[in-house]
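Every protein chain except one is present and positioned as in the full complex.
Entry: subunit A
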């Protein structure tokens, strides 16, 4: 009896799995389609159902198309003119004293006299209402600050007072 030349391989590794005699259970499926998940999206961004009244309003009064350059410029001019007008009216009402001062520095005449009288009446009427108090109060504070000295005393009068 001859001895075997190679030792018996106790754990054969080259063995192939036996081929199944049965067909595969499932057909291979196709890859998933790309995700439509948006990380940055917020639930509040999702479209909501428009209010019916709003939709009706939009239908009845459709918004104007965006303005062209000329339209934008005209709108800005209108806005600026309104701003200037409001500022002028505000100052005419509450700063009529300046008009009065200016009128008194002009050469005498019908126009000067008329402006002066109108301004004077208006200033007096505002004073009766007490509407000149905030400005007069500020002016008084300002003049007091002008007369204050480092030693705590006060000058008798400010130069322009």
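Here is the rule we use: contacts are C-beta pairs under 8 Å (C-beta built on N, C-alpha and C of every residue); 3 or more make two chains touch, one makes a residue touch a chain; residues count from 1.
Assume contacts and distances are computed from a predicted model.
Colleague: Can you match the unshown chain of the complex to its UniProt protein name from these: "NADH dehydrogenase", "Probable alginate O-acetylase AlgI", "Dihydroorotase" or "(Fe-S)-binding protein"?
Modeller: "Probable alginate O-acetylase AlgI"
Colleague: For the chain not shown, which residue from A:55, A:88 or A:127 touches it across the whole complex?
Modeller: The one listed residue touching the chain not shown is A:88.
Colleague: Who touches the missing chain here, A:22, A:61, A:110 or A:150?
Modeller: A:150
Colleague: Even though one chain is hidden, which residues of subunit A still touch it in the full complex?
Modeller: Listed in rising order, the touching residues are 69, 72-73, 76-77, 79-91, 94-95, 97-99, 101-102, 135, 138-139, 142, 145-150, 155, 159-160.
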